[in-house]
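Entry: chain A
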Amino acid sequence: MDNLATFLSVLAQGLPETVGATVGGIALTIVLSFAAGLALLSPSRPVRVISRIYVEGLRGTSEVVQLFWIFFALPVLVGFEIVPIWGGILVLGLNHGAYGAEIVRGAIQSVPRAQYEGALALSLSPAQRMFRVILPQAVVEMIPPFNNLFIQLLKSTSILSFVFISEITRQATQILVPRFNPQVLQIFLLLLLFYLVLSLVITAVMRFLERKAAARLGRGPSERARRAAVTGAV
Partner candidate 1 sequence: MSQQIWDWNYAFAILPLLLEGLGLTLVATVLGSIVAMVLGLVLAVLQRGPRPLAVVVRGFVELVRSTPLLVQIFFLYFVLPQFGIVLSALTVGVIALGVHYACYTSEVYRAGIDAVPRGQWEAATALSLPRSRVWTGVVLPQAVPRVVPALGNYVISMFKEVPLLTAIGLLDVVGRAQEAGDTYFRYVEPYTIAGLLFLLLSYPASLLVRRLERRVGTI
Partner candidate 2 sequence: MIVFDGVEKRFGDNVVLSDLDFTVAPGEHVTLIGPSGSGKTTILRLLMSLEAVNAGTITVAGRYLSHMEKGGKLVPADEKHSREVRKHIGMVFQQFNLFPNMTVRGNLIEAPTRVLGLSKDEANARAEELLDLVGLREKIDEHPSRLSGGQQQRVAIARALAMRPDVLLLDEVTSALDPELVAGVLALLRDIGETTDITILCVTHEMGFARDFSHRVMMFDGGQVIEDAPPQRLFSAPEHPRTKEFLKAVLERG
């Protein structure tokens, strides 16, 4: 294991790309999830249809295909090249936003009917009802499934190695594997460890947020939410 230091430093050189793509992807995912999730519940039919097409379209096609399409087909259509890391973030966000939209929709729909009626009885406007009464309650329910989604997103950053982004998987397969072939086992175990640690970081942050959100509602994390975090359906 005398090459351990080399392995570590080469992999670490890929961390900015991996972490950047993850954070950027998560940011875009959150925006798209809420936009599309709220749109799925819109009273306007065209809005619902458009967001439904987005959600089904991106969930129905393969993420790798989306990546290749944005990197190789889109430039032909729009006439300019995309900065790789931005393209990567775009694919990660678009794809996971489609899954996140269903999380947002489901959590909003799980808020008890009585809360809508209570807000209605106070003559709050539809926007006030949603943003002041319903969403704060729904957000607590969303956090565990979003935790799973963000870990999926972190794992998906590995496919950016297909489009020449030097994130940690590419660092391992393109730089370390050819040079230290007899030690591939160590290289890959180390790479897996990197992902494991990053996913633990995501989980730690999400647990923290969940406690904060739950405390604001004056309750502990819900049993259902915790179960969802454990079973982790995508």
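In this section, contacts are C-beta pairs under 8 Å (C-beta built on N, C-alpha and C of every residue); 3 or more make two chains touch, one makes a residue touch a chain; residues count from 1.
A word on the picks: all candidates are chains of the complex that A comes from, given by their letters.
None of these values were measured; they are calculated from a predicted model.
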**Message:** Can you pick out the candidate among 1 or 2 that touches chain A in this complex?
**Reply:** 1
**Complete:** Listed in rising order, the residues of chain A that touch candidate 1 in the complex are 56-57, 59-66, 68-69, 72-73, 76-77, 151, 155-159, 161-162, 169, 172-173, 177, 182, 184-185, 188, 191-192, 195-196, 199-200, 230-234
